[in-house]
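A single protein chain has been omitted; all remaining protein chains appear in their positions.
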Amino acid sequence: MSKRAIAGAIFFSIVAVFLVFSALMTHSFGNPDETEMDQYIIDNSQEEVGADNSVTGVVFDYRGFDTLGEATVLFTAVAGVILIFRRLKK
Amino acid sequence: MIYNIPFIAVVALVLIGLYTVVFKRNLIKIVIGITLIESGVNLFLITLAYRQDSTAPIWHGITASSDNVPFMSLPVPHALTLTSIVIGVAVLALMLSLVIHIYRHYGTLNVNKLGGDEE
Amino acid sequence: MNIEQILDTFLRHSPALIVAIPLLGAFLTPLISKINEKARNAFVIITILATNFFIFLLASDVFAGNIHTYVFGARNISTPLVRILFEVDGLSAFMIIIAGILSLAAVIYSWSFMKENTGLDKFYTLMLLMTAGMLGMMLTGDMFNFFVFLEITSIASCALIAFWTNKGKAVEAGFKYITISAIGALFVLFAIALLYAQYDALNIAVLANNIQYTFLDKIALVVLIAALAMKAGIVPMHMWLPDAYGRAPASVTLLLVGATQASLYGVFRVCFTLYGKRLGTTIAGSIGEGISLYILLGTILVILAIVTILIGVMMALKQIDFKRMIAYAAVAEIGYMFLAVGAGLTTLGTAVSMNAIKGGIFHIINDALDVGLLFLVAGAIYYATKQTSLNNMGGLARNMKYTTVFFLIGLLAVSGMPPLNGFASKILIYESVYQVNPVLSIVAILCSILLLAVFIKVFHSAFLGPEQPDLKDVKEVPKSMLLAMGLIACIIVFFGLFPEMVVNNIVQPAANALASNMNYISQVTGVI
Partner (left out) sequence: MNGGMSKIVKTISSITFPLALIYGLYIIAHGHLTPGGGFQGGAVVASGCAMILVAYGSIWTMGKVKEKQLSILESLGAIAFIGLAFLGLIFGFVFFKNFLIGEGLIFDNPALGLSDIYTAGFIPLMNFAVGLKVIAGLFAIVLVMAYATTKKEAKTK
């Protein structure tokens, strides 16, 4: 075992403990504790956004700025890939 | 406890991915590990959306005022997962193109053998 | 519409425009670069200038005491808060000023510095995207939005670090950076999901209002701070930082300093605003159970910060590559900031804590300017001599007079010498850390002196001393690079001469914003 592997094992086990605890402590599957925001969206998205699909309503209207960010991430990745594979000589 | 099995699956996915990233020395395997972590987190988000006996949050030919409105799952985690998937694709594309470049330079994918030639 | 109404409209919309203008500029850059190169460069600089105009407009109003909110897609804050919200308080305004200055200097510097390279249209696109990402991280009041901008910043900076793809090391540094930041960002997302699962909210103010300090919250806190500190380059995970800083083009490194500090801003925001509800009660006297968590967290951060400072300085001592040496110095500087945060957390609720926070915040802008200036000087030397190793340099002061002056300013500032700005913030940090533990303070001072020794050595070997034969006809760098360095140097000297003014007008509002999150919360939840 190298030093690196030991450090990795410690890191890994700490994260593992944290994750397992968080999985066990989360609310039981299918019964979220709080649903106020989502229930509001379900009830009103058809009226306010005019979209039958509530998810689209969230993606493009309620959280539209996230979608702009998401589109920007894709744009960034494309620019990055083209930049990395460019010709190096003029 | 038994109702938390989906979350246990999430943790298993994340941990497998983390194990791959921490202990494997192959660049492609590291990329796969990161993708696994990302799938785990996405799975976590989407499991948060589920409510027992719920349908997809789509109003098909009905409105909120009509009778027998179905019980719907939460829409926000769906949107978050969608965003997170696209971000994952972007990260994956960039990582793979860097791996291609590293392979061109060093002729190996092993992390330990990189950095041989100082420029 | 007279001028005041127009300014008022601008001010109202400035939180959105500060992010939207660089984004629009980035989307337009591929089209503009079809015309010619000069038009593209000018367009990019104009975009950044316009962004800076809005930044200063907004910041001047926020420092006057107002907190700005901006809801996307609706005029008013509704209940429950389903929309994305930007919230600008003193700290955000302080950080966006840094990002604005750094990005302006970076694009001006790039005009000459990057002239010889291909792929510049994508380069400038990514620079603008990175600026937009940083600004978004600093302005947003929504956890998931924070994650999205974090990813924009890290993807753009990864591609820019690997800009010189003919050098294997640069690509390797880029891969290291994207691995670290992808894992960090995914854990941030995991923590956000944990918070969402409990409170069904994503807005920072709403979460901070509802937070119950359950066990899951503590897990989320630790995961968030670990992931963001990893991205900020604290010690166990600092390995990516010297590589990334050292291999990227100099103007990119300048922006990377800003990106690192955006992660640091995340740490501040999470510690003091998201989990800061107990702060108000502890100041009043009743010690809740949250306080022990803070002491634990603060102690861990202080220890890590001291180790970071030590490792940064020690590694800087033995580097022969100029940029890597500065990069390790930057690691040490990050340690000072975390030291201030840790000291602020352990002594939470006392006057010492306020001093520590003030010092930490003031040090953020000083570090950005000082380290940034040094990187720009290193880039200028590389541009003029094509050398990176210190062994091959010598006698540069004869031909590069302005660069020498800028380097002198940078080295004195970064090692905390009295007339310049680094001193003003470090003395605040020393004072407050002395209250926590005198030994830590002495170690911090010693490291600062060692840092001075490192840079004096560089100054002696690279700028003074005998002239190297193959560096005889080195010329001074072009005007745009001098302009960028001069811009930062002027601000450093100004901050050094009038530290009181800066602390009172800029740092104090930011520190107040951290000291109590009540204003931040009531701005969102109280209006309803």
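We call the chains A, B and C, going by the order they appear; numbering starts again at 1 in every chain.
In the analysis below, a residue touches a chain if its C-beta (ideal position, glycine included) is under 8 Å from a C-beta of that chain, and two chains touch if they have at least 3 such contacts.
Since the structure is predicted, the reported quantities are computational estimates derived from the model, not experimental observations.
The absent chain, not drawn in this view, touches the displayed chains A, B, C throughout the complex.
When you scan C:G73, C:P236, C:G465 or C:P478 for touch with the missing chain, the hit is C:G73. Only one of A:A23, A:I41 or A:A77 touches the absent chain when the whole complex is considered: A:A77.
Residues 46-53, 55-57, 59-61, 64-65, 67-68, 70-72, 74-75, 77-79, 81-82, 85 are the ones on chain A that touch the missing chain.
In the full complex, chain B contacts the hidden chain through residues 56, 58, 63, 82, 86, 89, 93, 96-97, 100, 104. Take chain C: the residues that touch the chain left off the picture are 13, 16-17, 20, 23-24, 27-28, 30-31, 34, 70-75.
Rule of thumb we're sticking to: only the chains that are shown with their structure count from here on.
Among the other chains, the CA centroid farthest from that of chain C is the one of B. Measuring from the averaged C-alpha position of chain B to that of chain C gives a distance of 28 Å. Measuring from the averaged C-alpha position of chain A to that of chain B gives a distance of 8 Å. Mean C-alpha positions place chain A and chain C at a centre distance of 24 Å.
Within chain C, the positions touching two or more other chains are listed as 144, 148, 151, 155, 158-159, 162, 165, 171, 197, 200. Multi-chain contact residues of chain B, defined as those touching 2 or more other chains: 14, 18, 48, 74, 76, 80, 83, 87, 90-91, 94, 98, 101. Listing the residues of chain B that touch chain C in their complex gives 14, 18, 21, 27, 30, 34, 37-38, 41, 44-45, 48, 74, 76-77, 80, 83-84, 87, 90-91, 94-95, 98-99, 101-102, 105-106, 114-115, 117-119.
Taken together, the chain C residues at the contact with chain A in this complex read 23, 26-27, 72-73, 80-84, 118-119, 122-123, 125-126, 129, 132-133, 136, 144-145, 148-149, 151-152, 155-156, 158-160, 162-163, 165-166, 171, 194, 197-201, 214-216, 219, 222-223, 236. Interface residues of chain A, counted against chain B in their complex, comprise 5, 8, 11-12, 15-16, 19-20, 22-24, 26, 28-32, 35, 37-38, 41-47, 52-55, 57-59, 63, 66-67, 69-70, 73-74, 76-78, 80-81, 84-85.
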